[in-house]
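Note that one protein chain of the assembly has been removed; the remaining protein chains are unaltered in position.
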Amino acid sequence: MSNVVTPDLNRGERIGLDEAILCDSKSNADLVHILDGAIEDDHSLLLTRLSEVSLERFPVNIREKIDYDPDSKTGFLGPLRALSDTALVAIVTAGTSDNHVAREASRTLRHAGEASVSFDDLGVAGLWRILEKQSELRTYPVVIVVAGMDGALFGVIGGLVPGTIIAVPTSVGYGAARDGETALAVALANCAPGIVTVNIDNGYGAACAALRILRQMRQN
Amino acid sequence: MSNVVTPDLNRGERIGLDEAILCDSKSNADLVHILDGAIEDDHSLLLTRLSEVSLERFPVNIREKIDYDPDSKTGFLGPLRALSDTALVAIVTAGTSDNHVAREASRTLRHAGEASVSFDDLGVAGLWRILEKQSELRTYPVVIVVAGMDGALFGVIGGLVPGTIIAVPTSVGYGAARDGETALAVALANCAPGIVTVNIDNGYGAACAALRILRQMRQN
Amino acid sequence: MSNVVTPDLNRGERIGLDEAILCDSKSNADLVHILDGAIEDDHSLLLTRLSEVSLERFPVNIREKIDYDPDSKTGFLGPLRALSDTALVAIVTAGTSDNHVAREASRTLRHAGEASVSFDDLGVAGLWRILEKQSELRTYPVVIVVAGMDGALFGVIGGLVPGTIIAVPTSVGYGAARDGETALAVALANCAPGIVTVNIDNGYGAACAALRILRQMRQN
Amino acid sequence: MSNVVTPDLNRGERIGLDEAILCDSKSNADLVHILDGAIEDDHSLLLTRLSEVSLERFPVNIREKIDYDPDSKTGFLGPLRALSDTALVAIVTAGTSDNHVAREASRTLRHAGEASVSFDDLGVAGLWRILEKQSELRTYPVVIVVAGMDGALFGVIGGLVPGTIIAVPTSVGYGAARDGETALAVALANCAPGIVTVNIDNGYGAACAALRILRQMRQN
Amino acid sequence: MSNVVTPDLNRGERIGLDEAILCDSKSNADLVHILDGAIEDDHSLLLTRLSEVSLERFPVNIREKIDYDPDSKTGFLGPLRALSDTALVAIVTAGTSDNHVAREASRTLRHAGEASVSFDDLGVAGLWRILEKQSELRTYPVVIVVAGMDGALFGVIGGLVPGTIIAVPTSVGYGAARDGETALAVALANCAPGIVTVNIDNGYGAACAALRILRQMRQN
Amino acid sequence: MSNVVTPDLNRGERIGLDEAILCDSKSNADLVHILDGAIEDDHSLLLTRLSEVSLERFPVNIREKIDYDPDSKTGFLGPLRALSDTALVAIVTAGTSDNHVAREASRTLRHAGEASVSFDDLGVAGLWRILEKQSELRTYPVVIVVAGMDGALFGVIGGLVPGTIIAVPTSVGYGAARDGETALAVALANCAPGIVTVNIDNGYGAACAALRILRQMRQN
Amino acid sequence: MSNVVTPDLNRGERIGLDEAILCDSKSNADLVHILDGAIEDDHSLLLTRLSEVSLERFPVNIREKIDYDPDSKTGFLGPLRALSDTALVAIVTAGTSDNHVAREASRTLRHAGEASVSFDDLGVAGLWRILEKQSELRTYPVVIVVAGMDGALFGVIGGLVPGTIIAVPTSVGYGAARDGETALAVALANCAPGIVTVNIDNGYGAACAALRILRQMRQN
Partner (left out) sequence: MSNVVTPDLNRGERIGLDEAILCDSKSNADLVHILDGAIEDDHSLLLTRLSEVSLERFPVNIREKIDYDPDSKTGFLGPLRALSDTALVAIVTAGTSDNHVAREASRTLRHAGEASVSFDDLGVAGLWRILEKQSELRTYPVVIVVAGMDGALFGVIGGLVPGTIIAVPTSVGYGAARDGETALAVALANCAPGIVTVNIDNGYGAACAALRILRQMRQN
């Protein structure tokens, strides 16, 4: 009487976001079961936190259907939507160590058909790098800011840019960085008004939040 | 050579949000100094976390210029902007104890000229109350959800409604509610995709985040 | 003068629950010693948190006497009790990642002779899945709810179902999920009245709590 | 369009527990509004965490309708249910400092029509006190154990008594007692199998959990 | 045989810092005893965290010998050293709420004969305020940076200025500001290299650290 | 059927320590009940954490029978034991703020008939103060060390003195002192071998531990 | 000018405890350097937390001189002291998982020439096991109690036995056991008077504390 997987099929219609599969806490058997179902139904799926080791364990007929990106550990299964002409989302990182989280965001946006533009390695310690990009950043309605350690980038961007600022704290750092808890607290207790945040390392969640905004903007 | 207050005068132009004064950590002398300056310059100000006790200590000429709301502990100083015709923001609370935080959000929106609509006391323990409002809530581009204790409302609304969901965890509750930390963690570690959050009890911040979105939408 | 193991032999008579062996913090030598004793005395034992690696290290004569389930990491040693005709316990999970904990609960119940029914993957983000099962769930005197991350399922079920709700928070999730601490706090600070909880990932404990209730009900 | 209070009217039918009002986080105006409504509708209400100071601030016509107990800070409004003939719940405390929490539990049970029996001051440091009551405690299907500081009583009772053990950790103690967090963790990480717990100082919640069990037992 | 106070008389010679009295955890009797001794011996003392209430409770002959500053809660007893001609320390605050901590630092420096210059209200949310002062700040060998909430100022200054940066996190803020713990963690996990930090709200400690550096510089 | 207080009468015989009453979490009614009983039975009692405010609320016939010490908040009720000729316990404090905790220890020892000697204000920042007392401290079989903030005194004494070192961390300090948690952790993670610790501010507990040792030594 | 190791040579004379080497945070090179020195000087050493992997990496001439116990991860190097005739220390464990910590204590005592007696697997869930040993335990001047998870054993033994109770919390358990922090807090916030504690898993420290007591007792 147990039904292992109960897919939330009409999520797309309901909230405008397709179902994605968080892979790293699921058993291989459960993942294969889900992917087989999606292939059978010609369902398009976004896979997140899919390690290369897990990917290797999939049957070859599944594996070769997945467009996999090792950097962000994301995979696309099934046909992709057309990409939007204009990029409405900027994705900014504080350091190269934050790139894989930023890429989870850009891949999630891509899967949903939205283009994005990346601004990498704009850490606050070299402030001129941000000031140089300031006027360009001010043109995007949504700016995803990805930063670990002191998370100072959230407030600096938040004080310069009028668009929606979605902070993604990352687990980069050691000691008092506390696996991203410090950057998370910084995003929350920020002096710059109106910054919002998602979970540590949650590039996917930031992209989904951006999609909620973009869907409303494009509808208008 | 010390200059006690350095107002951030062009913030409105820069990021579309006027300066607000967080009152509860400032001395009475500093507050009076700031308010005197604003009155002199015919500057409009939003005051947050202004206790009735602090208000009483202001000179009467300042006090009588402030439109004060004891429930949200907010005050308006100076002329108000015209109110928008349509409300684009819904504000939902889980219980009556969350109302003062919700009201800080609605007052902040009002100060910026944006109307909002309140849906109070829709706690998850009586799920029918949410289901009844579901289709109405789905019409708002931005939904601010205010909840303490278990914060279950964030995910329930997040799974039903396509607009941007801004969670405001509140410090309501005791013991394992941990002064709002539990509701905050729930907003962050949520199964419903694309929920964003602000600091505990930060109705002002949620409203500012909403304003960033609305400014972009209205510009389009 | 040291006696390495002092089995609590009359526990079954005293509190109605047989002794179970939590394997993962015991040395292989100690486990073999315990199992040898149980085999000799024709004692029936439930083994929990027994990894496949540990199982492999047992002497073959012990290993082949164990009915092992890799999913829940539980083993049955010795003869099983007859299974009850009616299932009085429902076990609900929020996602497929919670299944191994749910299965620890159902296996513990099975070992004690109690049948149970599983309802899998009923996460709150797709609320219709719960509403569909609502009337069926209302027929069980005990409902074990297994959920990680935001733990929203505890309160939703708790507000819909009159039976005893035993929450089992799981360590599923990352960042602010804090290895199950968030789901645990949610179970404790819940708005739905009368929810009780056990330790993180403790499917065994939830089943034991259910057994305490069932023993009293069947006695009546 | 705001409706301050949305009472969950059919909760009793749905889950067998009447609505109770947690008073300490609500404003006086909201409380009076709720109580006025209940009086008008002849609705029976349990009030919890109602301080004497709050009570004094109620209009006299409301105040004199409340059967108030200062020790547990609970109040009964409206007609009480008949009391059950037999007490099926034992309430045990570790020290006199835990009595007010125990009394919140016994008053909640009383409001729901269930009798209970109290066993006070049975701390583990004087073990003979528990051993003396052991056989009597073994006759109750539900035992609520109320303890702060080291919470050792949960496990000692849990190892001696076959009924359902509902632990209520209290905030009694200082330093490493950490406002009840230590006793809470002890209830969760217990060696005695099948103990369940509720939030710190939550006598009300323990009673509600007991009621869920008793309703099922009495139905059988 | 008990000797209540054992003053560390040769501290000045040993480490170049005179003894200061942290007043807020000492009983009035102990404080009076210490001050009487200092007056008798013509000893100069710095008093920190001395509340106005405590000051009022001193005998009038002691009270009138104290040069008290209510803002920083510091007092000078006995003759003051001559003030240095040049200020080698800049003290920067993020907001007006941080001023009392900054003032504890400047008063401690003053007591030791060192002049300092204050730069107030240079929060990161209005970045232009910092950039404007940048070249002036670069001329000080020691810069004390006082900031609460997100502590972003530490890293921004640290990336612009070559002098020693001593961060003083303050307990300004609420929720995720966690009474200064967030700003403290930010100072520690900073991307800008070579920032050092002292305890939350410890303006006195920052000044002492500055004095250790200045003593070495002036000796050279 | 409730018995509010179940005194642990034979504790003295069983473990050599008389019952003491921790007053601050008990209601006035409960305390008066306990004290009345003790007076009636000519029972000698130690009262701890008894505030002056509580004392004032006792009936005068009880109050005048209590030998009260406001510094340590302890009271003696009933006849005192004879005092030992030799003091076997040294009590060392790091600063004058620690004295009230040290005094709780010395008063507890006094109540049990054991003399002790105090060494006050021996903080590590002025190391010569400890070195001066070193040979005297080495003559005591038990040394209670009372220190807050950095707790450095525990390890310094522990490395110099052969007797049993009982650390009492105190809640003195602010910020990173974390209400005594830092000093407590220092006592536990100490490089000096064989230091033991009791709860924060628990002078009573340290004295009881000393009494357990002294009883064994005097028996020999 | 660096001297990698500065052995504390006269520690034995100073505090009665020989130096021991905590191996797991030292590099292999540093350990070999220390051991070579000890062998050369005919110095007797206790090695703690020495993994089998580390042992294997030692040169054979060192390795074969070490009397290694894999269970406690301790090694003896050099000649052993004579063993005392009478055992003055009892070592009690709550479960078999605590044995390796208990054994670190007994091996440390053995190295110092003190015999001890072990009482294993006396968990509180089967209370009769403790009651059976109660009178025997009461004869030891020092009782080391080793327990993880709920740590209930500390208080139960502490209430029954007059000797010094040294609690050793262990990291056994999961979830709310929090790697031993819960058992540690239980030892500190205990209702049984005069319990002292050492760090989590610190069998070595408990033995050293026992040695401090025994040295004083034997001297008397």
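Chains: A, B, C, D, E, F and G, in written order; residue numbering restarts at 1 for each.
By definition in this document, a residue touches a chain if its C-beta (ideal position, glycine included) is under 8 Å from a C-beta of that chain, and two chains touch if they have at least 3 such contacts.
On a predicted model such as this, the values are computed, not experimentally measured, just so you know.
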item: Among the chains presented, those that the missing one touches; value: A, E, F, G
item: Omitted-chain contact residue, chosen from A:Thr74, A:Ser118 or A:Gln216; value: A:Ser118
item: Contact residue for the chain not shown (choose from A:Leu88, A:Leu109 or A:Ala176); value: A:Ala176
item: Option from F:Leu35, F:Ala102, F:Val143 or F:Leu160 whose C-beta touches the chain left out; value: F:Leu160
item: Positions on chain A contacted by the hidden chain, ascending; value: 71, 96-97, 99-100, 117-123, 125-126, 128-129, 172-177
item: Interface with the undisplayed chain - residues on chain E; value: 11, 14-17, 20, 141-142, 158-166, 184, 188-190, 192-200, 202, 204-205, 207-213, 215-217, 220
item: Residues of chain F (touch criterion as defined above) contacting the omitted chain; value: 94-95, 123-127, 149-152, 154-156, 158-160, 173-178, 181-182, 184-193
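Simple rule for what comes next: only the chains that are shown with their structure count from here on.
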item: Classification of the chain E:chain F interface as same or different, half of numbers criterion; value: different
item: Intercentroid distance (Cα basis), chain F paired with chain B, Å; value: 49
item: Where chain C touches two or more other chains, by residue; value: 11, 123, 125-126, 158-160, 173-177, 184, 188-190, 192-193, 199-200, 202
